[in-house]
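One structure is given here, and the rest of the page talks about it.
One protein chain is absent from this view; the other protein chains keep their places.
On to chain A.
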Amino acid sequence: MSGSTNAPLIEVRDLGIRLNTSRGPAQAVRGVSFSLKRGETLGLVGESGCGKSVTAMALMGLLPESAVVSGSIRLDGSELVGLSDANYCKLRGNRISMIFQEPMTALNPMHTIGRQVAEPLRRHTNCSAAAARKEAIALLDRVGLPDAAKRVDAYPHQFSGGQRQRVTIAMALACQPDVLIADEPTTALDVTIQGQILDLIADLVAERGMSMILISHDLGVIAENVQRMMVMYGGTVVESGATNAVFTRMGHPYTQGLFRARPRLGARKGTRLKTIAGTVPELADLPAGCTFADRCTIVEDRCRAALPAVVDVSAGHGVRCVRTDVSMAEAVGAVGA
């Protein structure tokens, strides 16, 4: 279980995912690489359809059977791409866990929450039903479900959205996983609850020394909750680096666009939100060059020629853009804005 602290826990190299969509085969993810050490947190940010959830599902080994995965995903040095489902089942919920976006539908309406939280324990450890139940109550208590001991036999429909998300967090943490993937864990929740759930996840990640991959379309959520971040667009990582570094000096026109497009309190009345012109390209017919070319304000001919290489603008801060000289001259970022 434990490697040296310097060896990456998760190492993804040149991950490519081809999906069969209703519009034909689509390269949903291209050339995604990252590594994550024990205890590190990584954020994936981008619009819907940019490939962030598909990447997460690839890590979980839960892509549709028709998906073609290339590249490599290593957990503690052992290869996960091509692993049989039976072997993957031993990892899921045990060493890699996931929290999903929709707490209202992520729980089975027919089973008590206690049974659902105890299920991974029963599956991965040898503990008895009684011990699993006891542990489930302790977990539910830890995630802040009021009256956990009394409500362990209640059904999901008897809980609010925030409470249900607490239940799915308890479920994901049951077997003390090494890696937690949180896919938009607060998107479906009331704003007042979002902060509580994110704080809870952050506490638990720190408390248990887990690595976390947090997926969000919300730059604010990413800024506050992860050490490093990757911005995805059209199935590729367009910018990656330490969260601070990226927010201080945004290098990719897309990251800058995302940042400008966030709604702000205190803006003068009548100020329109800045949007990124155009729409997200269909994965089934991505352009040959930079996937963002059609929406980019500083696009040149060479952008469309081939997928730009990653340029390191500072240590560990990479930008997949051939025009960083121009884009970064504007110095768009949390500091500059």
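Keep in mind that, in the parts below, a contact is a pair of C-beta atoms (placed from the backbone, for glycine too) under 8 Å apart; a residue touches a chain by one contact, two chains touch by 3 or more; residues count from 1.
The criterion applied here is as follows: contacts and distances are computed from a predicted model.
Engineer: Among "Nodulation protein NoeA", "PpiC domain-containing protein", "Na(+)/H(+) antiporter subunit B" or "ABC transporter permease", go ahead and choose the protein name stored in UniProt for the chain not displayed.
Structural biologist: Not shown, but named in UniProt as "ABC transporter permease".
Engineer: Where the complex has a chain not shown, which of A:Pro8, A:Gly93, A:Gly257 or A:Pro308 is the residue touching it?
Structural biologist: A:Gly93
Engineer: Among A:Thr21, A:Ser78, A:Asn108 or A:Thr297, single out the residue that touches the unshown chain.
Structural biologist: A:Asn108
Engineer: From the list A:Pro8, A:Gly49, A:Pro120 or A:Gly241, which touches the chain that is not on show?
Structural biologist: Final answer for the missing-chain contact: A:Pro120.
Engineer: For the chain left out of this view, which of A:Leu36, A:Met171 or A:Ala245 touches it?
Structural biologist: Final answer for the missing-chain contact: A:Met171.
Engineer: For chain A, which residues lie in contact with the unshown chain of the complex?
Structural biologist: The missing chain touches chain A at positions 60, 62, 85-86, 89-94, 97-98, 100, 102, 105-111, 119-120, 123-124, 155, 157-158, 168, 171-172.
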